[in-house]
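This structure is in structure tokens; I'll ask about it shortly.
Removed: one protein chain of the complex. Kept in place: all other protein chains.
In order of appearance the chains are A and B, and numbering begins at 1 in each one.
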Amino acid sequence: MTITRNDPGKVLSRTVEYNGVVYVAGLTADNRAASMKDQTTEILRKIDAALEKAGTSKSRLLTTTVYVSDMSQKEEMNQAWLAWIDPNNPPTRATVGTVLGTPDTLVEIVVSAAK
Amino acid sequence: MTITRNDPGKVLSRTVEYNGVVYVAGLTADNRAASMKDQTTEILRKIDAALEKAGTSKSRLLTTTVYVSDMSQKEEMNQAWLAWIDPNNPPTRATVGTVLGTPDTLVEIVVSAAK
Partner (left out) sequence: MTITRNDPGKVLSRTVEYNGVVYVAGLTADNRAASMKDQTTEILRKIDAALEKAGTSKSRLLTTTVYVSDMSQKEEMNQAWLAWIDPNNPPTRATVGTVLGTPDTLVEIVVSAAK
């Protein structure tokens, strides 16, 4: 079976498709001066674009992992999440607190979706 | 191919089935006064129930990620793990220390299994 790599860079591909599943790389916000809520909203827009490019959408999400820099702000992330997900088709999710790539990176999200 | 979502809530689905794989959301214990070993045991029972509902079992586990709040207590988690897994069919596993949803959440476990 064929592997399709979208937007391959030097370090990683933004998405990889294989056997009916689209895997999206860990995405972070460009505007790191923004709040956790706004960083999450920016990331979710990037995920929409990545999924669309791979021929699928948030309604076909399978799994998600949300890495937050400060668990005490988790509800901010959740507000952006609830405004975004398809309420009829929620994916699985795990949310854990980790150190992220830069001190002002407040959220990183990894998703997989069915084609 | 069809996506099946079991126990969908507002935020996430407890399990999602697609293309022969069952993905289970990050599960935590309800009894957060319990030790890491006992929280792990409670989570593993929840995983059994989620897998059963999706028509599979721990003997068909593929991957697991164990998030622990305190790596120095990892052996407690391991004791519950070893008492639970099918010794003939161990999945892959990664165990990392992260901040979890509440200060008394000591373990969160994510698994995937074949149908």
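The working rule: a residue touches a chain if its C-beta (ideal position, glycine included) is under 8 Å from a C-beta of that chain, and two chains touch if they have at least 3 such contacts.
Predicted model, so just to flag it, every value in this text is computed and none were measured.
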On chain B, residues whose C-beta touches the chain left out of the figure: 19-21, 60, 62-65, 71, 74, 78, 81-82, 85, 87-98, 114
Missing-chain contacts mapped onto chain A: 1, 3, 5, 8-16, 18-19, 23-26, 65, 67, 98-101, 108, 110, 112
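As a convention for this text, only the chains that are shown with their structure count from here on.
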Inter-chain centre distance, chain A versus chain B - centres from mean C-alpha coordinates, in Å: 21
